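First the structure, then my questions, so here it is.
The complex is shown incomplete by one protein chain, all other protein chains being positioned as in the whole.
In order of appearance the chains are A, B and C, and numbering begins at 1 in each one.
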Amino acid sequence: MNALMLLVFDGLLLLGIVSLAWASLASSDDRNSVILFMAFGLVLAVAWGRLMAADVALAEAAIGAGLSGALLLAAVRKRPAQMAAGRANNSHNPDRTGVNMLLQWSVTLLCAALAGTLAWALLDAFSSTPHETLPQAISANLEASGVSNPVTAVLLNFRAYDTLLELAVLLTAVLGILAMGRATAVYQPAGPIFDGLVRWLVPVLILTAGYLLWVGAHAPGGAFQAGATLAAAGVVLHLAGHPRIGLPAGFALRILMAAGVAVFLAVGLSLLVMGRPFLGYPPAWAGALILIIESAAMLAIAATLVLAFVGAFPRSTATRAASRQVREEEAR
Amino acid sequence: MLTAHVMYGLSGCLLVALGLRTTLLHASLLRRVLAINVMGAGVFMMLIAVAYRGLGVPPDPVPHALVLTGIVVAVSATALALALARRLHAEHDNG
Amino acid sequence: MIDVLSSLLILAGLFFYLAGSIGLLRLPDLYSRLHALTKADNLGLGLLIAGLALQAQDLLIAFKLLLIWLAILAASATNAHLIARQARRLESGS
Partner (left out) sequence: MADVIIWLVAIPLVGAIATLLLPRPATLLVVATGVATSTAAGLLLYSVAIQGALHYEVGGWTAGLGIALRADGLSALLLMMVALVMLAASVYSSAYFKEATQRERFWPLWLLLWTALNALLLSGDLFNLYVTLELLGLSAVALAALGGTHAAVAAALRYLLVGLLGSMMFLAGISLIYAGYGTLDMAQLAQTLAAGPVAWTALALMTAGLLLKTALFPLHFWLPPAHASAPAPVSAVLSALVVKAAFYLVLRLWLDVFADMVTPTAANLLGVLGAGAVLWGSWHALRAERLKLLAAYSTVAQLGYLFLFFPLLQALPPGAARELAAGGLVILALSHGFAKAGLFLAIGVIQQRSGHDNIQQLDGTAQRLPATTFAIALAGVALIGLPPSGAFLGKWQLLAAAVTSGQWLWLLVTAIGSLLAAAYIFRVLGHAFGHRPYPNQPVAVACEEWPALLLGATATLLLGLASAPLWTLLEIGS
């Protein structure tokens, strides 16, 4: 009975996920497509929860659906003039004649073949018993890793080098975005009701971020989930029309952006100089070192994600004029 | 034989193919970015399915860590793509 | 006893979700749709959370669930307000 109910639940969940993905990609309107994609991300988070991947579920909800969704929605947010102009090229009319039809069918066939081949290989892999050597090695060394949440242990100890490079990827993306120097349009100041929400939501988000960071050592959570939550506070502030988004300016902001990679590197290289391997924490200090790295990483992740959303270094002088312009255009 | 990890794994394969199809066929930039993200979600689903060992049984943490890394990399790439697109449109509007 | 009560609460919550979804699809205009959605969702979620809180292992988890409900309550009320205000503005503008 229980197994059957679970099977029905899985089936419905997967049906929902696949149809949301399909609807998002096939929708004729960009904005609908983005909203469906966000829904897809949220349902995906439920699936991760179902598969006992709580860490991933948190990250998916905060980053995959939340921040990606905010970025994408900002990208389809258009001023009225653009909306009218863009409608013509926006509505995607697949050309149903001749060569195009042939192309569509051959690509579809190719993708079906890919799905089939992938499924064939995956089923073959599933047909043998799962490999337990690596999970066993992880639980055997968990004691020495400094944290008791195995996912955090993998991310910040066993495979910490991946995470260092991943922070470098995030930094690279933001440097590329800032080099393009095109900020997203500024939002008008919030009305009293939205402002009321912002007033207590932002502190709660900051508190939640701190909690997620702390709890990551022994339960689902960690720097990435915490950083994304902190970034969400910044995005909310930006949406409410706050020009500075709570970020410092100039040199301090650069330090904040670089903090994740810099602290990670500093810890790794100090250990190297002390005669240990790069990022080879002594077991007694591992917990503390991981917390230091994670705190810096959280701040850097939050700052970079907010900057990625805003698209440029925040400037308070230009914003007033820009927001007035947006308001005028919206009124038109 | 229709166990949970098989169901989720196969759905992951389907999402990969679905994303690839739109990436190759759709002209709109935004849709291609979404499609690549859907493809990524499919790969992540395969990985999480591989890690799954049953309800209440501790799963393999390695794929979870890989997916977390993958999610952050994906959002970085998405943000960069959207910023490049914004620059293109801004130029388009100005001249 | 507690199991029965929490099941009833969850079922009642699901009923409100269903009603809200039907309302979203069937009601004629934006305002009544918003009304159906937020009212039903808040109540539905409240019942759902009450049902889940009865199942909670300790008080801390029940408290966290309550916190989630309050946050969503505030967010959905604000969202409904913002959507409605924007809609009014678009109507008067055109």
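The definition used in the following text is that a residue touches a chain if its C-beta (ideal position, glycine included) is under 8 Å from a C-beta of that chain, and two chains touch if they have at least 3 such contacts.
Predicted model, so just to flag it, every value in this text is computed and none were measured.
Novice: The complex has one chain that is not drawn here; which of the drawn chains does it touch?
Specialist: A, B
Novice: Of the residues A:7, A:258, A:292 or A:312, I need the one that contacts the missing chain.
Specialist: Considering all chains, including the one not shown, the answer is A:258.
Novice: Can you work out which residue in A:13, A:122, A:247 or A:302 touches the chain that's missing from view?
Specialist: Only one listed residue reaches the unshown chain, and that is A:122.
Novice: Among A:12, A:165 or A:249, which residue is in contact with the omitted chain in the full complex?
Specialist: Residue touching the chain left out of view: A:165.
Novice: For the chain left off this view, which of A:49, A:130, A:210 or A:246 is in contact with it?
Specialist: A:130
Novice: Would you write out the residues of chain B that touch the absent chain, in ascending order?
Specialist: So the residues of chain B touching the missing chain come out as 9, 16, 19-20, 23, 29, 32-33, 36, 39-40, 42-43, 46-47, 50, 62-63, 66, 69-70, 73, 76-77, 80-81, 84-85, 87-88, 91.
Novice: On chain A, what residues meet the omitted chain?
Specialist: 117-118, 120-122, 124-126, 128, 130-134, 137-138, 141, 157-162, 165-166, 168-169, 171-173, 175-176, 178-180, 251, 254-255, 257-258, 261-262, 265, 268-269, 272, 276-281
Note that in this section only the chains that are shown with their structure count from here on.
Novice: Is the number of contacting C-beta pairs greater for A-C or for A-B?
Specialist: Of A-C and A-B, it is A-B that has more C-beta pairs in contact.
Novice: For chain A versus chain C, what separation do you get between their C-alpha means, in angstrom?
Specialist: Those two chain centres are 26 Å apart.
Novice: Just how far, in Å, is the C-alpha centre of chain B from the one of chain A?
Specialist: Taking the mean C-alpha position of each chain, the two centres sit 11 Å apart.
Novice: Residues touching two or more other chains, restricted to chain B: which are they?
Specialist: None at all.
Novice: Residues of chain A touching 2+ other chains?
Specialist: none
Novice: Could you pull out which chain B residues touch chain A in their complex?
Specialist: Against chain A, the touching part of chain B is residues 2, 4-22, 24-28, 30-31, 33-35, 37-38, 41, 44-46, 48-53, 55, 57-62, 64-65, 67-69, 71-80, 82-87, 90, 93.
Novice: Going by the contact rule at the top, pick out the chain C residues touching chain A in the complex.
Specialist: Residues in contact with chain A: 71, 74-75, 78, 81-82, 85, 89, 93.
Novice: Going by the contact rule set out above, which residues of chain A touch chain C in the complex?
Specialist: Those residues of chain A that touch chain C are 191, 193-194, 196-197, 200-201, 204, 330-332.
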